[in-house]
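A single protein chain has been removed from this complex, and every other one stays in its place.
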Amino acid sequence: MTGADREYRRIRAERDRPGPVLRKAPGPTAWFDVRRGRTGHWAFSLNRITGIGLVFYLYLHLAVLSLLLAGPESWDGFLHLATTPIFLGLDVVLIAGLAIHGLNGLRVALIGTGLVPDRQKALFYTLMVLGAIVVVYSILHIAESA
Amino acid sequence: MSDPTPADGRTRRFRLFRYRRGDGAPRSETFDVPVGASRTVLEGLRWIKVHADPELAIRHSCFHASCGTCGVRVNGREALACVAALDATTTSVTVEPMANHPVLADLVVDMGPFVDRFTEPHPLVRPVEPAAGPAMSPEGEPHERFEDCIECGLCLSACPVAATDDTYVGPAALAYAQSLLDRGEGDRDAILDWADGPGGAWRCHAAFECTEACPSDVRPAQRIMALRRELVRPRRRR
Partner (left out) sequence: MSVRPSRLRSAHVLIVGGGGTGGALAHDLALRGVRVTLVERGEFTSGTTGRHHGLLHSGARYAVNDRESAVECIDENLILRRIAPGSFEENDGLFVALTDEDMAYYPSFLEGCEATGIPIEVLTPAQALSMEPGLNPGLRAAVRVPDATMDAMRLPLRFFATAKRNGAELLNHVEVTGLLIDQGVVGGAAIHDHVTGRDAEIRADIVVNATGPWSESVARMAGVDVPIRPSPGVMLAVRGRLCQMVVNRMHASGDGDIVVPQRALSVVGTSSWVVEDPDDLGVPEDHVRRMIEEGSRLLPAVADAPFRAAWSAARPLIGTRGDADSGRELSRTFKTIDHADVDGVEGFVTITGGKGTTLRGMAEVCADVVCRKLGSDEPCRTRETVLLPHTAAFAA
């Protein structure tokens, strides 16, 4: 085999190997890539982030509820913590997460079953506005009762 | 529309993704292209190849959004380079290959894996729906026309699910399957089983980025939703 033949075979072999695959950005950082997505991408990313957040919250919630088993002092201790401003702030974050995830899920369900005609972007904005109203209302309500 | 020898000296900066097999990592390279020679991204890329760097690997064929070979990402957004217009005020543009397809070199991707996702060879021609076109031929037969999908792969590039999961068949393949069902072609049960499987229609998260990216009005996301509705309807045979 001549040198030229060897070169040719090397070229063929290298071409046949699979090449690198670009992703929108490596891993979960893709979720925050502003340039690359339009509203649909944001809806997708928000849903994932809030979903993970809510799962995390669920474990936290169960852990907190387990305090009930430890008796009235530990529960009272928790209630004291639960009325601090920071905690109430986190409550608002939780409500926002629930609103976004729930309403977006509603959008996906409505679109997927064909109950809503082809207006998915309008639906997304409407539901997010609704969610924003819910969050604002809850902020006001919490601030009032605090 | 451009002249080979543009009179005004204004240029714009093209920032291109460069990669060769055997390179450790891709790199970025900039070129200054006359504004008059880059009214579309593809014109600019060709100017670079002819006048600045003949080594630049690019993909193109029809120049009018019919062949689907020039899919790239322009400033991060999916577009066909041949119709991605650059107006006089655009001073810089970044061009990268499509995402979620393996890169061959520079802006060229390997379309093999994309084409492999389709259930069967994509038929090109279908009858025109009577309502869509004007009078039919004198024999009363509907006119024929090509499928809208030009297999450009932009939908797969835009899909956030495809970005994290290579087993998802992707919007083009699902949209095509749905269009077969729509026309009563293909093996209905086989197609539905395929769409029901892992990596099929249920993997979609309704981001609708594919419909946004599609240059041919295929509306793959809507078709995937229609496919899901087909899947949840009771089947005739089992």
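Note that the chains take the letters A and B in the order they are written out, and that residue 1 is the start of every chain.
Criterion: a residue touches a chain if its C-beta (ideal position, glycine included) is under 8 Å from a C-beta of that chain, and two chains touch if they have at least 3 such contacts.
Note that the structure is predicted; figures quoted are calculated from it, not measured.
Peer 1: Which of these touches the unseen chain: B:V35, B:I48 or B:M111?
Peer 2: For the chain that is not drawn, the touching residue is B:M111.
Peer 1: Using the touch definition from the top, which of B:T30, B:S61 or B:T167 touches the missing chain?
Peer 2: Here the residue in touch with the unshown chain is B:S61.
Peer 1: In the complete complex, the non-displayed chain touches which residues of subunit A?
Peer 2: Within subunit A, the residues that touch the unshown chain are 4-5, 7-8, 10-11, 14-15.
Peer 1: Using the document's contact rule, name the residues of subunit B that touch the chain not shown here.
Peer 2: Counting over the whole complex, subunit B touches the hidden chain at residues 1-5, 20-22, 40, 50, 55, 57-67, 69, 82-83, 104-106, 108, 110-116, 118, 121-125, 128, 133-135, 137-138, 143-146, 148, 150-151, 216-217.
We take it that only the chains that are shown with their structure count from here on.
Peer 1: Note which residues of subunit A are touching subunit B in the complex, please.
Peer 2: 14-15, 17-24, 27, 30-31, 33, 35-38, 40-41, 43-45, 47, 107-108, 111-114, 118, 120-121
Peer 1: Taking the touch rule as given, give the residues of subunit B at its contact with subunit A in the complex, in rising order.
Peer 2: Subunit B reaches subunit A through residues 19, 21-22, 26, 73, 75-77, 96-105, 109-110, 160-161, 163-164, 166, 205-209, 211-212, 221-222, 225-226, 228-229.
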